[in-house]
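Note that one protein chain of the assembly has been removed; the remaining protein chains are unaltered in position.
And now, subunit A:
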Amino acid sequence: MRIDCRERKRVCVWGVGRAEEREREEEEGGPVGWGMEGGLAMLRQLIGEFEELLELYHRSPPHSYLHLQSHSQLLQPPPHYQHSTSDVAFDFDAISELVPHVMQCDILQPRGIRLCFISLDDKPGEDGCCNIIMRAGKPGNFKMVEPSNKPPPAKKSRKENNRGRLPDATCSTETMEHQIWKEFPEDLFEAVIARLPVASFFRFRSVCSKWNSMLTSHSFSQQCAQLPQTQPWFYTIAHENVSTGAMYDPTLKKWHHPTIPSLPTKLIVLPVASAGGLVCFLDSGHRSFYVCNPLTRSFKELPARSVKVWSRVAVGMTLNGESSTGGYKILWVSCDGEYEVYDSMKNYWTRPGNMPPSITVPLDLSFGSQAVSIGGTLYFMRYDPDGIISYNMVSGVWQQFIIPAPLDLSDHTLAECGGRVLLVGLLTKNAATCVCIWELQKMTLLWTEVDRMPNVWCLEFYGKHVRMTCLGNKGLLLLSLRSRQMNRLVTYDVVSREWVKVPGSVLPRGKKRQWIAGGTAFHPCLAASA
């Protein structure tokens, strides 16, 4: 039972060390310094004991590993184990599930596997016992506890050394050993690059021409297609600078400012719809449509419409298939019931027919609200009578649903999530204003409130005349709320019902009184081409 004694002794010594450190930290108001003569002697002794202990376990059959493990749990936090034949340490917690399988369940039976341990791995923060070792010991001390015949590579020592100097730095898994990665297989690059954040991917196009050309590589597109879709981004234009678009990435909470050189600069061009990573723009004179991928500058001006309608139009966009490679369709509809559909595969506008008499004309369309698409059907919000009109892009069928709007509602837009039709708007009663979310009850054709902005945020709007612009209509919404002296940007996640404040400025040079004048959500898609 020598092992047990040693174990207890070790725990004891370490326990003292940690307490001592805490005391010192309290006295000095900071971490323990390097010059601890007594501590060093103690540690040397400790390391010597460690070695002996290692020897013991070296000879022990695997089950004693478990024995050790149970004792080790006396130490808080648990130490980290390391295999003898590797210079690599790993977190005990992370493999705690697998180790018992390896050792206990007779599923993986390493024959003659030499197991030993090391508990000197880096662990940030409150891991006092490790920190003492890290601070007082030289890198050489690590070699003493390395039971391997192979000396640890110099790079490892350097890394440990760095950590020793910066003991309070968080665990640096960021360090990449340059020599190893030289051997990284070519064919795995696409899998890694496809998993980069969108902005990093575009930045890394500067690495070499091969990384640059991945954008158009078929195999790379296939890699990307296998990955789950990320949150949508928002393409916005700001009130005071409509010629400069800004993209918001809600995952990284970051604004980007793309340049789309082909977009006309003399006209005001508004983003009006999106599908499959492509954004559809319409100039403010309602004459020309443009489609582009704001990430890649892939750009197209659509042919002129056959019907000369210069009045305001509502626009919707859908994909023919799962992605933009199967083509897309764009619909415009005007207040007098004129409409046309553009098909990118044919590259012309068609007028499929007339609106049925069941649709009340003139259409009082809500131009502030973008069309919502569910499957191949577009939904537009209308007033007088209040409700929704829908158009099926495949069958060409129009429908109208009369739905009474909630009272005291303003600045409302349609949204959609998983087939549910939602209404987002401002509810104002007396001097209090709140952002509310309603869901359409398809059986009764009534709006039912499902969520509202937290009260503490709504208090800001009290007594103010608030206006709201809602961008995006699927899953994630970007709300721009403003009054005379206030300008707030908030995202609302329809699934998780989370309200999150949006940081930073829309414009590159932070101007005052900037707010979002218009925009659309789009799914960032590297391969989408106009």
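Rule of thumb we're sticking to: a residue touches a chain if its C-beta (ideal position, glycine included) is under 8 Å from a C-beta of that chain, and two chains touch if they have at least 3 such contacts; residues count from 1.
One rule holds in what follows: contacts and distances are computed from a predicted model.
Per its UniProt entry, the chain excluded from the display bears the name "SKP1-like protein", taken from "Coatomer subunit gamma", "SKP1-like protein", "DNA replication complex GINS protein PSF2" or "DNA-directed RNA polymerase subunit".
Shown as candidates are A:P185, A:P357 or A:G419; the residue that touches the absent chain is A:P185. Contact with the chain that does not appear here is found for just one residue of A:R195, A:R351, A:K442 or A:R497, A:R195. Only one of A:P258, A:G327 or A:G376 touches the chain withheld from this view, namely A:P258. Remark: the residues of subunit A touching the chain excluded from display are 63, 83, 85-91, 93-95, 97-99, 101-113, 156, 171, 173-178, 180-185, 188-189, 191-212, 247, 254-259, 297, 508.
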